[in-house]
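Heads up, one of the protein chains got dropped from this complex, but the rest are sitting where they should.
Each chain gets a letter, A and B, in the order it is written, and its residues are counted from 1.
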Amino acid sequence: MEVPLPLIWLVKIVVIFGGLVSTAALMSLAERKVSAWMQYRIGPNRVGPFGLLQPLADGVKFIFKEELIPAGANKFMFRLAPALSAAPAMLTMAVIPIGGTVVLGEYSIPLSIADVDIGVLFLLAFSGLSIYGVILGGWASNSKYSLLGGLRASAQMISYELTLILTILAVVALEGTLNLRTISENQQHVGEWNIWTQPLAFVLFTITMFAETNRHPFDFAECEPELVGGFHTEYSAMRFALYFLGEYCAMTVLSCLNATLFLGGPSVPFWPEAPWFVGIAAFCLKAGFFLFLFLWVRWSLPRMRFDQLMRLGWKVFLPLALANLLITGGFIAFGAH
Amino acid sequence: MVIVQRKELTLAERLYLPEIFRGLSITFRKFFEKPITRQYPEEPLPTDEVTRGQPRLVVKDDGNIACVSCGMCEIACPAYAITIDGGETDRQIEREPKRFEIDMLRCILCGFCEEACPKDAIFMSNELELADYTRRGLIYDMEKLKRPKSALQPRIDYVYKINKRWRRTQA
Partner (left out) sequence: MSELLFYAMAVIALLGGLGVIFSKSPMGSVLSLLGSFFALAVIYLLAGFHFMAAVQILVYAGAIMVLFLFVIMLLNLGGMGTRFELSAAPLTRARSQIAAAVAAGVGLAGLIAVQRASLPRIAQGGAPERIDDINQIAIALFGRYSLPFQAVSVLLLTTMVAVLVLAKRRTRESGQ
């Protein structure tokens, strides 16, 4: 039985949130580096070795830039919206188990900030909230492009949240728990990874991830050729940066969730007794793969059309996810379990 | 009017995913290819004698500039970038500029001054970079414009080559 020392809690919070935010910062660099490498370019390489300090330079630039609030904008909502977009994305990281349990002396420390029984629900509830930042930001800007971006984002996220929840539900039904730690601990061996029992859910979840975070090829909320910058057209300086931070945090959290639900979280293939730091490394690798996938897809595929997106969501993904859930339920009820 | 026949998609194409993976594999392969970026300030673009950069004044081997302040370049300049105040000198050529300024912000690098000069005193160098904090600083005076003849020799030879039909002697 561990003692919840305030110090341990504090260290965990600082390390995990610091990791999340620095991952988000590094993602903004990785985005440009990956796009450069795919186009025979080098990418940012001026600030620090290999351009590694570029996010820092960007941050300084964002802080010193002038903040513009358009005339006719709802000032209160305009200021609040970016925070509404970033905060839920960061909050959700709290329930993700990034590793097993560390035993230090007499303390055993589970490697997640909050080990709640309704982890999956908590995560879904709060990741669903980040859409408010997008909608309200688009609405409060008093600009037609922003409004259209916000509208598109809301329609898109409502549509795809259903698929997201249904695919997660299939895994939850299989595992019989909403606790993310238990789910990841149940997949200690490679053979137990949920990707083998739920391949369809894995594919659907991975694709829905892109739609939920408004990333390519589903980034209709910002869609440059049509909407200038979409919901953040009117934003500048640090508030604009906050939207980006929120987007990258949401990507990171969903990548971690994908790794936890389908790839066994911190489990190392063929080495179930791996020490905890190897587990964390494995977890980071798995989540990192999905993060790379985000960038990889963004710089490879063209944007879809909005009606195609809606058709895909409602007519293809939703029935598939429902059927998957039905079959999973059937197996659980009448199968060999 | 042209009626475009849409190609019938095969099942694999309509499933999206195989085609998506094909696209992804292409970009992934490009990932490992050599970048073609040129790191500009460290690796400047190669220039040769054909490069028509900023005009510079030739300093002859004896240390004097070749210019006799005849004002031909001043007249030829379409952008009115050149300003010359003539003066006398004890040297055999009798005249030299007291002031020779080129406003680099007006200069359009057309090379007319080079063509107009009867004394081979002004040539287009291979210098292309132009930056300063003030406009005043970009009005180059004689000291900034002087270049030893050896530095401009490739360009001088090139100009003689292309103008061989008209020029007979080398100064």
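Just so we're on the same page, contacts are C-beta pairs under 8 Å (C-beta built on N, C-alpha and C of every residue); 3 or more make two chains touch, one makes a residue touch a chain.
All figures in this text were calculated on a predicted structure; none of them were measured in a lab.
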In the full assembly, spell out which visible chains the left-out chain is touching. A
Decide which residue listed in A:F17, A:F62, A:Y132 or A:F306 touches the omitted chain of the complex. A:Y132
Which residue among A:L53, A:L121, A:L301 or A:L320 touches the omitted chain? A:L121
Among A:G43, A:P82 or A:G150, which one touches the chain that has been omitted from the display? A:G150
Considering the entire assembly, which residues of subunit A contact the chain that has been omitted? 74, 77, 116-118, 121-122, 124-126, 128-129, 131-132, 135-136, 139, 142, 147, 150-151, 154-155, 157-158, 161, 178
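By definition in this document, only the chains that are shown with their structure count from here on.
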Quick check: how many Å separate the C-alpha centres of subunit A and subunit B? 51
Would you mind writing out the residues of subunit A in touch with subunit B in their complex? 34, 36-42, 203, 296-297, 299-301
Per the touch rule above, subunit B residues touching subunit A in the complex are 17, 20, 23-24, 26-28, 30-31, 33-37, 39
